[in-house]
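The complex appears here minus one protein chain, its other protein chains still in place.
And then subunit A:
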Amino acid sequence: MPATQRELKDRRDSVTTIKKLTRAMELIAASRIVKAQQRAQAAGPYARELTRAVSAVATFSNVDHPLTTEKPNPKRAAVLLLTSDRGQAGAYSSSVIREGERLNQLLREDEKEIVSYVTGRKGIAYYTFRQREIAQSWSGESDAPSFAWAREVADKLIEAFLTPTEEGGVDEIHIVFTRFVSMLTQKPDVIRLLPLEVVEGEEAPADEDVLPLYEFEPSAEDVLDGLLPKYVASRIHYCMLQAAASELASRQRAMKSATDNAQDLIERLTREYNQVRQSAITQEISEIVGGANALADANAGSE
């Protein structure tokens, strides 16, 4: 007999427990994803106003800022990889890490040295296991990134960007993150953070002929100085929020299929268990009948 009744029952019970777990995780992820989306929405106005202001400065003044200037001969590139802190999210972390590897490959082909920045425990584990150097890593808030967290990351990256290349600085910064397309689709994506590509052209007033000539207090340079780091932080925060929503969505999906699989398994095990039980009963009956017949035969012979 392949498995005893008791074994099958135990196995079915444990799968039932697993199903309860994955189901709970699915529900938690589902409720958090709503929160993550709300957070992304709440962060929208700040990012929008900031973008508007930055593009206004860029459009209406001719100021070169270190953060927007391309360095002539980029040698070192920083890659910020946004992964999750926890597993159980299907292929979420591995696909964003794969995207990061692809970018690293591209950068290496351009003969650029790569400096890695990682957020999320999964990414950190991946890098440390392969004994690669991480310039700086952050973890703990991958599924609910606060602005302060983004700010911290932004400050470090800006600092690295403003350091001359010879002294260990970097010439460009890329972010690898997962873009939240919909509940069903999340796509790993790469954007270049620095030097900034400011989207120019705040819509000029349509009806009037005069462009708004901004006054700057104290001066265009100073305003840009104050604005750009905030803009960078806001961009990073945006990526983090997208990544958080993606993480939760893929966790929900992974947990849903785990729950479905557990259900299938339970059904299969129940069927197998019933079969085993039935055959045991059948065997018992045939044994009893056989025994009774033998007894009857023996009795008949003696009389």
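Just so it is clear, a contact is a pair of C-beta atoms (placed from the backbone, for glycine too) under 8 Å apart; a residue touches a chain by one contact, two chains touch by 3 or more; residues count from 1.
Keep in mind that, in the parts below, contacts and distances are computed from a predicted model.
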Please identify the absent chain by the protein name in its UniProt record; candidates are "ATP synthase epsilon chain", "Amino acid adenylation domain-containing protein", "ABC-type metal ion transport system, ATPase component" or "ABC transporter permease". "ATP synthase epsilon chain"
Full-complex touch with the removed chain, picking from A:K20, A:R52 or A:R277, is A:R52
The one residue from A:L103, A:L227 or A:A245 touching the chain left out of view is A:L227
What does the interface between subunit A and the hidden chain look like in terms of residue numbers? 39, 42-43, 45-46, 49-50, 52-53, 56-57, 146-147, 151, 205, 212-218, 222-223, 226-227, 230, 234, 237
